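Everything below concerns the one structure shown next.
Only one protein chain is missing from this complex, and each of the others stays in its spot.
As written, the chains take the letters A and B, and residue 1 is the first residue of each chain.
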Amino acid sequence: MNPTYLIYTAIVLVAIGTALVLTRKSLLFILIGIELILNAVNLNLVAFNHLYPQNVNGQTTTLFIMAIAICETACGIAIMIQVARQYKTITPSSIQDLKEQA
Amino acid sequence: MSQSFILVSLICCLPFAGMLMNLWLRKYVAYTSTFFLFIINILVFYFINQHETQIETSLIWFKLQSFSIELNYYINRDSILLLPVVSIISFLVHVFSIGYMAYEKSLSRYFNGLLFFTASMLLFVCAGNLIVIFLAWECLGLASYLLIGFYREKTEAGFAALKAMLLNRFSDLLLLSAIILMFAYYQSFNLKEIIDSQQTLPQLVGWMLLLGVLAKSAQFPLMNWLPSAMTGPSPVSALIHAATMVIAGVYLMIRLSPILPLSVLHGLTTIGSLTALLGALAATQQFDVKKILAYSTISQLGLMMAAVGIASPQAAMLHMISHAFFKAGLFLGVGALIHHLEENRVNKEINVQDIRNLGAPYKSYPYTFYTILIFSLALCGIPFTSGFLSKEYLLTQAWNSKNSLSIFYFVFIILTSTITVIYTTRLIVYTFFNKSKENFNSASSEKKPVFLFPLIALSIASFWWIINFNPFHADFYFFSKTTFTTPVWLTIGSTLFFPVLFFLAFRYFNSRDISNSPNQLLLQGFALDNLQQKLFVQPTLFIGNLFLSIEKKWIDGFIHVMAFATVLFSHIISFLDYWLVDGLVRMTYKASYTLGGWVRVSRSGYVQHYLFWFLFTAVLFIIWVLF
Partner (left out) sequence: MELPLLTLLILIPLLGALLILLVNGDTLFQRLALAVGLLQVLLFGVILFKTSLNSNTIYLSEKVNWFTLPLGKSGILQTHYHLLLDGLSLPLIGMSILVLLIATLASQEITNKKKGYFSLLLLLNASIMGSFMAQDFLLFYLFFEFMLLPMYFLIGIWGGKRREYASIKFFLYTLLGSLLILVVLIALYMSYGQGANPTVYSFSFDMAQQSNLLQADALLHPNNFSGIGGLSLRTWAFIFLFIGFGIKLPMFPFHTWLPDAHVEAPTPISVILAAILLKIGGYGLLRIAYPVFPSEALQLSFWVGLVGVISIVYGAWCALASKDLKKLIAYSSISHMGFVLLGLASAHAEGIAGVIYQMISHGFISAMLFLLAGVLYVRTHDRKIAHYSGLHQVMPVYFSFVLIAFFASLGMPGLSGFMAEFFVLTGAFMAGGSQAIIPFVFPMLALVGILLSAGYYLWTIQRMFMGTFHTSLSIEKSVFTDLSSQEKMMLVPLAILVFVLGLFPQVILQYINPFIEQWMSVVFPASAIGL
């Protein structure tokens, strides 16, 4: 399998993930997007490991990232549940407490 | 200090002592003043007897760096002749005033004025320093001003005094500049030094001097103050405006005649002759008695001036002396008549001075009539009077003189004398022989000695014996006996001509009523008043108002424009300050606000926007690091 195609796929996945983060009107989807970016990064790392087999850093880093991603997702969902309780919505565009008062 | 110096100074200062005495003895003012004059007369005669003409002493009055003004006296034959004339006439006028002014209030003002005048005149006659002469000259003018305006309630008096003083002031300033220029030329103010130097004056200075004496001696263009000055009391007119002050100009010219340039002498002759004729002509049409006499004085003064002009100052001196006596007598006589008639008039409204109203038959006031007659005969130049002899002298000098204008002068004397006879007879006829008016009661006060004594004394002085024992030889006792002969035909002619003329004119006027339509030009004294008013007074006032409006509009206006411009400029500056300087500051504020506004857009509150920008910047950063 040509690692180059894996890298391309990772890029496309990062793009899709960023797009999800930036444009979806639901916090859940933003979290999904973040997951997608993380997984794309994992794919990238594995692809690079395939290119340079001597260096095992790629695969180990992927395992680390997977673990951290799970923690992060758990935190994210906890935050989301709190936000939903506080603001009664999970649409980021309706939470504008940080807006600069003109 | 020589005795003569003290004597002359005493003579000049005694009137001031009289004034002080008047302050103390208010009730007897008239008598104290007369007494002082009497003392002065005695001193004057004593001084003349000593006949010391060279008074060497002089007191330094003040000195500057380059000159010093001294008080010294220059007594020559002319002063010795004039001094007793002044003092006698002044004394007689004082005596007369005791009676004439008996019912006036503020007598001390009057007598102080007379005393002050006498002091100035005596000083003027004797003084030997040009500045002292000028001081005395101006004091004469001041005394004249105060006495013309003596009757302060009368508006004409105020105007007359103003006119007199202004016209005199014009001449006086020219005289002052002539004196200063004489100092610049001769390096001295001392009269004796100037005359001894025998240098003729420069033309300009001579002409200034001529113009300087014109007003005081009432010569042609500046003569109209004298008729108006008749609003003063009659004794004042007698003293000041007939006998003494008006001759001051002639006297000054006589004193300075050795150094006058020829053109000035010609000018004197011309102006004098012209004045003589014009004055006489104007006198023929007047209705006011005193105005007739005033114009007559002007006329005779013209003759005197012209005599100086043909280089016979002696002739002028002689005529001056004889004229002083009979003219003062005329004024006093007429004054006495007016006084008597005012007391006795039927109607208080009648103007006693108007000869159309007079109807006093000559029998009611004999003394007054006969003395006035004697004076008038002297004025006309009838034989056996002093006037005849002095006129003879004038005619002889005019005929004998080598001067180019003397024939001209001769003719003028004849003409003037003819007209003199005419107006004098007119005066006498209409004053004393007008039978038709019945305005007056009979008199009682005529015989008072205060009135009679001066009149009789002056009439005695109007006969031929004061000039020469021989009534037909016109030579004065005190003149040095030079070769002097009157042509026989002249003597015979004047002896016959004037009395015949007098007789004819008397009959002429006696046979008709006074004409009520006089020649207007002559009546108004050749409209000199009007002319001066239009030529000088009105333009001066116009220019004054013009200057004042220039002052307000332009000069002050300029200041106001400057002030306005300054305030306007300061408004502009403050405007610029607000908009530019402060504006810059405010624009900075605005700019940073707007900029901040733009930046603030990114604080939208949308988390995803924040994320976007964060990623965007991170990518840019990475690209920048990598490349």
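Throughout what follows, a contact is a pair of C-beta atoms (placed from the backbone, for glycine too) under 8 Å apart; a residue touches a chain by one contact, two chains touch by 3 or more.
Source: prediction; values computed, not measured.
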In the intact complex, which of the depicted chains does the undisplayed chain touch? B
Contact with the hidden chain, among B:L7, B:I55 or B:A157, goes to B:A157
Tell me which residue among B:L173, B:V411, B:V500 or B:I572 touches the hidden chain in the full complex. B:L173
Residue in contact with the excluded chain [from B:L142, B:I466, B:L490 or B:L522]: B:L142
Which chain B residues touch the hidden chain? 61-67, 131, 134-135, 138-139, 142, 149, 152-155, 157-159, 161-162, 165-166, 169-170, 173-174, 176-177, 180-181, 183-184, 540-541, 543-545, 547-548, 551, 555-556, 559
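In the analysis below, only the chains that are shown with their structure count from here on.
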Touching residues (chain side chain A, partner chain B) in the complex: 18, 21-23, 30, 92-93, 95-100, 102
Across the complex, what residues on chain B touch chain A? 597, 600, 603-608, 610-612, 615
